[in-house]
Every structure is written in C-alpha cells, then in structure tokens.
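One protein chain is absent from this view; the other protein chains keep their places.
So that you can tell them apart, the chains are marked A, B and C in the order they are listed, and the count of residues begins at 1 in each.
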Amino acid sequence: MGSRRQATGGARQDAVAVERRTRNKGAAARPSALLSREQKLELYYWMRLTRTLEERLVALYRQTKVVGGLFRSLGQEADAVGSCFALERRDIMSPLIRNMGAMLVKGAAPLEILRQYMAKGDSPTRGRELNIHFGDLDRGFIGQISPLGDMVPVMAGVTLSFKMRGQDRVGLVYVGDGATSTGAFHEGINLAAVQKCPLVVIVESNQYAYSTPTWKQTAAKQMVDKAVGYGVQGLQADGNDVLAVYDVTKAAVDHARSGGGVTLVELITYRRKGHAEHDNQSYVPDGEIEWWAANNDPIDRYHGVLLKELGFTAPELDAVDARVRDEVDAATELAEQSPFPEPHDALQGVYADPAAETPLWFREGTRAAVERNERAEGWGTWDAKSGKGA
Amino acid sequence: MGSRRQATGGARQDAVAVERRTRNKGAAARPSALLSREQKLELYYWMRLTRTLEERLVALYRQTKVVGGLFRSLGQEADAVGSCFALERRDIMSPLIRNMGAMLVKGAAPLEILRQYMAKGDSPTRGRELNIHFGDLDRGFIGQISPLGDMVPVMAGVTLSFKMRGQDRVGLVYVGDGATSTGAFHEGINLAAVQKCPLVVIVESNQYAYSTPTWKQTAAKQMVDKAVGYGVQGLQADGNDVLAVYDVTKAAVDHARSGGGVTLVELITYRRKGHAEHDNQSYVPDGEIEWWAANNDPIDRYHGVLLKELGFTAPELDAVDARVRDEVDAATELAEQSPFPEPHDALQGVYADPAAETPLWFREGTRAAVERNERAEGWGTWDAKSGKGA
Amino acid sequence: MGDLGRQVGEGRMSEITYLEGIRQALFDEMERDPSVFCIGEDIGAFGGAFKVTEGLAAKFGDERVIDSPISEIGIVGAAAGAAHMGMRPVVEMQFIDFIANAYDILTNYVATARYRAFLPCPMVVRGPSGGYVRGGPFHSQNPEAGFIHTPGLKVVYPSTVADAYGLMKSAIRDEDCVLFFEHKYLYRRIKGELPAGDGAVPIGKARVAREGKDLSIITYAATVWKALEAAEQLEREDGLSVEVLDLRSLAPLDDEAIQATVRKTNRVLVVHEDTRTGGIAGEITARISESSFAWLDAPIMRVTAHDIPLPYAPQLEDFVLPQTSDVVRAARWVAAY
Partner (left out) sequence: MGDLGRQVGEGRMSEITYLEGIRQALFDEMERDPSVFCIGEDIGAFGGAFKVTEGLAAKFGDERVIDSPISEIGIVGAAAGAAHMGMRPVVEMQFIDFIANAYDILTNYVATARYRAFLPCPMVVRGPSGGYVRGGPFHSQNPEAGFIHTPGLKVVYPSTVADAYGLMKSAIRDEDCVLFFEHKYLYRRIKGELPAGDGAVPIGKARVAREGKDLSIITYAATVWKALEAAEQLEREDGLSVEVLDLRSLAPLDDEAIQATVRKTNRVLVVHEDTRTGGIAGEITARISESSFAWLDAPIMRVTAHDIPLPYAPQLEDFVLPQTSDVVRAARWVAAY
C-alpha cells in the first residue's frame, strides 16, 4: 500500500492546485464577489454553527444521549455550506450524512437536529428516522435514506417536475465519492442528463468511503471526469474554500436555471473524522489527518480570509462564535426536555389510507383474533390440571 | 424531432469518419495484417453463416416453428464476428442477443441455435431458455440473461478469477448502447476497472435500443467517452468493417492480457432489423435503413475488400456461401427431427442438492398430501348427495 | 375527448380488451389531471412493447409520455421525486420482471417515504406480468410476493376489463404507491364492457367472480379464469357448487371477503400462478387459519406453480404452471376431505 499512501497524500497537492485554478479567475467574474458583507458573514456563521452543533452532539453522544451513531462533517463544513448557499429559497436540495451544514442553510434548526439524534417524539420524524435523515419540502430539502445513491434519481424526478411545469427552480443533490459507484447514481444522473433537468450533482471527494480510499472506489483520475461520460458540464473546486465552493456551485445553479441542464461538481475535501464516531480511523496513513487539520481547515481558512482579505474584524467574528454557542446551548436545553415518542405513534401513517395500522392480536387489550374465532375460550389463563384455558 | 433525425443520420458520417481513423493506421501496425489467408476467409465464413442462419430462422419463424421472438443481427455481423475473432480459445466471452456471430466463432453450432429457437428437448438448455441464451464454459462462452447489463458484473467476476489465479485468460462482454444506462453496467465496469480485470467491454452502438434512439439514452456525445469516467482505455471503431473491428478488439485483448486492465471499445454500427422480428420499425426515419443496406452492409463491404484488396476470387467466396447453405440445411433437417422436451424434465436441477423437485400434490399420481393427511378419505370422487367423497 | 378518447370511447358500450381497458384508464386520468404523466422505455411514439400506451404521446405530447433510458432504478426514483412535488407518475416496466432492478428504491425509498418522512409519493408502477405465453424465465414473472411483504406499497392485479380500467383509475388517484400488475396472457384474450360512469374500482376489495356453496377458490389474475373453468367443470361433472373469489387487490387483502367465503363454504383452495414457497397463498392460508379455523372442514390447500424458474418450452411451462385440470383435481380432493 506504500505507493498508494502517497496517492492519498497527493490529494493535498491536488487540492491546492484546484484551489489555485478556481481562485485565479478574475475576482470580478466570481459570483462570491457580489455577496454582501452580511452574506459573507453568514457563510462563516453557518460553518461555525455546523461545527459547534456537531461538537455538542459529540458531548451528548458521550453521555449516551444520542441513540445510534454520530456522523461528523469536520473539515467539510465549507463544502456543505458554500454549495447550499448558492440556492434560492424555492430550490430543492437533498443532503447526505455530511451535509448538516447545507441543511442548516436551508433552514433546518439545531433543535430539530438535536431532537432527531436523541430520538425524541417531537423531532421532525417523531423518532422514526435517524440523525439528520429528515426533510421539509416547504423549506426546500428532502431527507436522505441510507441506501447510497438513491437520492440522485429522486432528485432527477424532482427537477424533472420543475421542467415539466416550467417552474423556475433548481435541484441540488450531494453524493459521496464512494456512492458514485452505485447503480442508482449512474441511472439517476444519466436520466437527468438526457432530460436536461435543472440539477446540480455535487460529488464530495473527501478521499474515503468508510475505510475505503478513493483509488479502491474508482479508477478514474478524478471524479469530475465522470461528467464527460454523461455528457454534462463538469466543474471542480477546492471544497475547503467556502467562496470557491459557492462560486462553482453558483455557476452550476445558473447553468441549470438557464436551461443548460445537469452539472457534475466535484468538491475536493477531506473527512477528518471517522465514518462515524465509533470508527478509530486505523486505516488512515499517519499524519494525514493532522496535515489537514493544521493546513487546510475550512473554517480557519475562511476566518483568515475574512480578516485579511475581506475587511472583517476579530470582534465581529467572535460575536458570531458567541451567538452560535448561545443558540446551541438553548437548543440543547430544549431538546433535552423533549418527550420520547409514544409507542402507539408507531402505528400512524404507513399509508394515507388506511391512516393507521391496528395493533396485532397478541398485544394486550387487542382481542380481535379471540373474538373472531368463536371457539376461543380462554385468554391469558391456563389450567395446568385440565390442560385447558379457564 | 426534426433536428434529431439529422442527429441519427449524422451517425453515417461518424461511422465513415471513424472508419477512416482506424484504417489510417499504418497497415503494418494493424493486427489484421497478420491474419493468415485462411483466417481472412474464416471471417467471411462466420459473417455469412450468421446471416444465412438468421435468414433460415426467419423462414422457420414464419412457419411458426420458432417458439417466441426472433432477434436479428442484420448489419451487425462484422461487429460480433470481428471482435470475438480476437479471442483465444481459453478466453471467455459473454454475448448479447445480437452476437450470434460471436457465439458461432466461439464454437456454438447452428444445430444448437436452431434447436434452441425451436425449444427442443435436446437443445443446449433442454427447452429452458430462449433463443441464443445459452453457453458452454468449455468452449468459452457464457449465456446471457434478459435483464440488461447483468453480464458486465458477471464477466468482471470471471476475469477477476483469472487475475486471482494468475491465468493467462481474457474476458469479453458485449453491451448494447441502450444497456449502458443500467446500474449493472456501471457497477460491473467500475469494479472491473478498479480491480484491473483483464476484461474487454464492447459497447455496440447500433443507434437504437428497441425503439429508443441513442440521444434519448445518454447525453454523452459518444459511448467511448464513458471510458474516461471509469479510468479505462477507450477505443472506437467502425463496427461494419470487420477488419477494423478485429484490430480494435485485438488491441484491447492484448492490453488486457498484458495486465493493462479494462478497455471500453465502442463499435459503431446500425441495427437494420427491428428489435425483434415483430417490430415494424415505425420509429425509424425514412430512408435510414435503406441507406445502411445500400452503402454500409458489413458483408458486402468485406466481400469487396476480399476481392479487391486481399486477392481472393469470386469462386472462392461463392464456395463459402455454398458451404454455409449446406451446413444450415443439414442443421435444419436435424433440428426439425429433434424431440420436444419431456415435461418431467422441468423438475431436474434447480439445485445440485436436491437434484430434482417433486411434482406438487395435485398432479396426477402424486398423492403425498393425501397420504400425509390421515383423515383424508376421498380422491377425485364426489358424491353430490352425501356431499362427501366416496 | 381526443382521438384516443373517441376511439376507445366509442367502444365503451361495446366490448374492449383488457389491454384497452388499461389504456383507456390512462387516457381518462391524463385528461382529467394534468399532473398525471407516464415514463418508461419505448412508451412514447412507439406505444410500448405491448402497445399499452399507444396513442398517448400523440395526444398528450412527449413531455407527458416520456421515453426513458433503460434505467429501472432511474425511472422509479424519478417518479418518486416528481410525486413528492405533486405530480402523478405512472411508470411502465417493459416487463414486470425488471421491477427486480428497482427493488431497493421501491421497497426502501418509495414504500417508506410517507412513514419516515411524511412525504407523499403517489405513483403507479405497472407492467406486463405472468406466464402461459412461452416467455421464459425473465418475461413471465409474478413478483407480487416480494412486494405485498413491503409495508407502504399497495398491489393490485386485475383479471377483468372493468377491473383493469377501474383499478388503474384508483391506482393513479391513490395517495400512495400502487404496483399495478397486468397479466399479459389476458391483454388481448379477455374482453368486456366498461361500466357507465366513472368506473373506479376501490383498492382493497375482492370480487366474487362466481357464487357457490361447497368450496371456495381464492385466486387472482389469470388463474381466475382457470378457476372459473374448473368450477364449471366441477358443477357439470360432480355437481359441486364452487365459489370463486377474485382478490384483485393483493395489498391490502380483503380480509372480510376472504372470511365471508370461507365461513360460507368451509373448504378452501388457494390458487395462484406464482411459485409455491413464499407465494401469497401462504399469507392467505395463515389469515384464514387465524380468523376462521373453527369454520374449516378441510385443510386449506394450495394450487400453485412448482418452485422452479419458469422454463420456456411449452411442454415444460405447462408442466410447471398450474392448469385448469390441476384446479379440478385439487378441488375434488378438498371437497371430498
């Protein structure tokens, strides 16, 4: 694996190279140059909120208040936030497990996320689904499911409906570098490409799929190369530069909105935490994580840009950090007070009609089977002597 | 659809352009230049045999002696024959419905094919599977199944086994231009690419998938563009030039054999008959079929090349035609005499163990259920008065 | 009404085929509701492998009758996405056998959308199903068992023209995903009249196809016709009065109708064309056992296909699939028990 280790290390250089490529564009041509001062600060806010909220979840996880696994996007906050920031309110986005930042941008509340992770009854899915697997059509995001790739054809259909109805709306779907290997990804992006659906497909090249490095996932030199096989526009950017991410996604969104169809956007980033919190990352070459943490943290980088290039002051940014902490504290307090689901709520809403399932016959208080079966004589009692129910 | 019609028509020019590209290679560099005189004649024989046998099948189909549909490869004979001719005996090939020619090259007998189409009991699948859905590992071909794309991952595994065992063998799998849209194709070629399996994937660009033209199948400009997304070698050739087909496939086979891994080969051809014999091709633009028949028939073209460039004489080629006719006549006679399957043969071999299923209880002579159920009193009789079995 | 409408519409008072019944329902619903659209392979100008959608593209345009790539995952997923946004997609599987390719997205995504995410997913997946047509192992399947097992999906499988028409209407109007299995053996063999009026047939209700008192045959799809044939023969030759229940809906099952016929005749034969082990007959048997054990005068018996991939040669296919004579023989046994 020696030489391959270098290949993984090589991603560093790629990232830098790509960054340069994106940044080299004349500043005026960059959509991010048109962002207001407030919006630029907002980008920082969403990234900081993502990280702080996830850190809070880690604390709750260690207190065993999180039910199930915990998934981090540490080091990928720019990818999620910068891309979703390029959407309009009416656009629809479908996130993956490392796109909590995108969901926040789309209006998901920290309180909702905390309740989800704690499997509370007033969480968005009322305890039915895990972690950030939830959505809201009104706010413009659709919850993922676990089988990877499936959201790509679903978003092909969402955006097909925009086209059919002549709606001025765009869709954006995230897919992991690993999930590009699925048949669902392939069928979905191909269908969207043929139909010229207004869809942006963001491939998050975070170098790993669980423990599997990208070179075991595909022989393609880079994910963006896949665009040509689908006959769609392919763009690539440094996923740890939030403005570059915004710029590239905005270009793709504009392309979609103006009838150009699908763009495959590759964002190059790095997953600094394990697949989930339990994963000890034994498979990561020594020093790799540390390198990214020290040299290419998206929040640190943007913090620097804000101070050094965009004329913000340290107190301004500190104020954002403080606001985020307060919001997460408040949400945590509320979430902890939330009730757990009522067991019987499980019966509601498998179908629109019937609106609820009935409890099965063997459950206390449900004697339908007994009552139906004339000859039934006993329930819950047994006479050992006679060998019959009383 | 007007402009699209031109797109379809444009394939003509593409085909010519590609042909030129392939033919321009220095003749010495062309593997086909190394073929013996006999081999060059053999190529003609296989193409002629394919066509004549299919024509015989049409006759039998009209006599309703064929059970089910009939699938032609008219106009694609060079694609199937030229490509398979590049394999060694020990190599494994997996054909599709329009690769009867490839199967013949690999040793499938006209008699077998006739028996299959007539659903005879001594056909290779004993009446279990349709038409040319059969294989023989000894002769080096594996039978396809209907769900499109599935043979790509299967052949990834076949060639993975070659690699694991250090065998000097290559695999070749055909896939239709339409079937490139399937998840199975994607997952199979990607896996083979990552594993550097010695596999040649031939995409047959015959312009249609059933009634669907290629531009509704993919937005890619050409199928060979898909190679880059899988990080594999991509080659393209005029599929109606049997020597060009041989050359390009031989290059891909050599690449695989020498450890280079997967090649995606696009062969540009044209499906002159409908999807199956019943299909009236109402969806084909006027004149398109006629153009291909008149200007780009692979057998006509090779016939010309043999006479004009390669020093063969008309009597030599006529002799091949005659031999083919005799062989097909003889095979037809035998196939017609073949017995139909015995019904009970259906019970054999779903599993290795148990070796056979038992007939179900309600079948004549099978009273297992009756015998098992003590209280059973009657079988096959009913007394209307008493309302009971006698 | 457009061309197709008139064409088939004229036939309303006269007989149309099962296939035309489906087409007419698609037509009527597309005309009624602009959010209904069709997507599938070769369904546009070509009208589909069996011509079920013939004429629809000409009437409603390419954008509402979409020729798709060969991508069963893609079209089912896309239908789900469009359905979330308020469309009413009808997906054609060129043969229902290929629904296997969409098994994940149907059972994991579509079926659970409402429950896990409160996302409406009103869509229909339809396609030619079933054997007796020498289609071989991949063009003859009856995949209902894998889907009635999936909470969140509905499954219907009509056997008559009126049901083909009426269930398609209800399927398209349903707020959830309905799998609509069409028996290709019946496509052009069965004729019938459409009812006056809307003609929608509610999902979840079985149909007594023939009244009887000695024995009940519970079945659906093509074997309804075999059961009816058998019933006639049994009446003629044995004086047996056989009731035939056509389930029509496989999910949800009509427990009431099943109970009613069982409690009436006290003898049951469950017949289906699908393979035996794990087929829906087991489920029906279990429900009867649970609800009506005390009413049974004989074991509930099953007549089904053998547990064998369906072979293609007529001699073999006929052996593997249940035939009318099998139903007759089995019915005699149960009646005589």
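Throughout what follows, a residue touches a chain if its C-beta (ideal position, glycine included) is under 8 Å from a C-beta of that chain, and two chains touch if they have at least 3 such contacts.
What you are looking at is a predicted structure, and each value in this text was computed from that prediction instead of being measured.
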Neighbouring shown chains of the undisplayed chain, as defined at the top: A, B, C
Contact with the hidden chain, among C:G74, C:G127, C:P299 or C:P322, goes to C:P299
Answer key for C:H149, C:R173 or C:R189 versus the chain not shown reads C:H149
With the full complex in mind, choose from A:G75, A:G101, A:G135 or A:G183 the residue touching the hidden chain. A:G183
May I ask which residue of A:L57, A:M100, A:I113 or A:L130 touches the chain that does not appear here? A:L130
Missing-chain contacts on chain C, rising order, are 97-98, 100-101, 103-104, 107-108, 111-112, 115-116, 137-138, 145-146, 148-152, 251, 253, 270, 275, 277-287, 289-290, 293-294, 296, 298-302, 307-309, 311
Just the residue numbers, please: which parts of chain A touch the chain that's not shown? 67-68, 119-121, 126-130, 133, 145-149, 178-179, 181-184, 209-212, 216-218, 282-283, 340-347, 350, 357, 359-364, 369-370, 373, 375-382, 384, 387-390
I need the residue numbers on chain B that touch the omitted chain, in ascending order. 92, 125, 128-129, 133-135, 137, 142-143, 145-147, 150, 152-162, 164, 183-184, 187-188, 190-192, 194-195, 349-354, 361, 369, 372-375
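We take it that only the chains that are shown with their structure count from here on.
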Could you work out which chain's C-alpha centre is the most distant one from the centre of chain C? A
Distance in whole angstrom between the CA centres of chain B and chain C is 33
Here the gap between chain A and chain C, centre to centre from mean Cα coordinates and rounded to Å, is 39
Overlap residues in chain A, where contacts from two or more other chains coincide: 183-184, 187, 190-191, 194
Got the chain C residues that touch at least 2 other chains? 68-69, 71-74
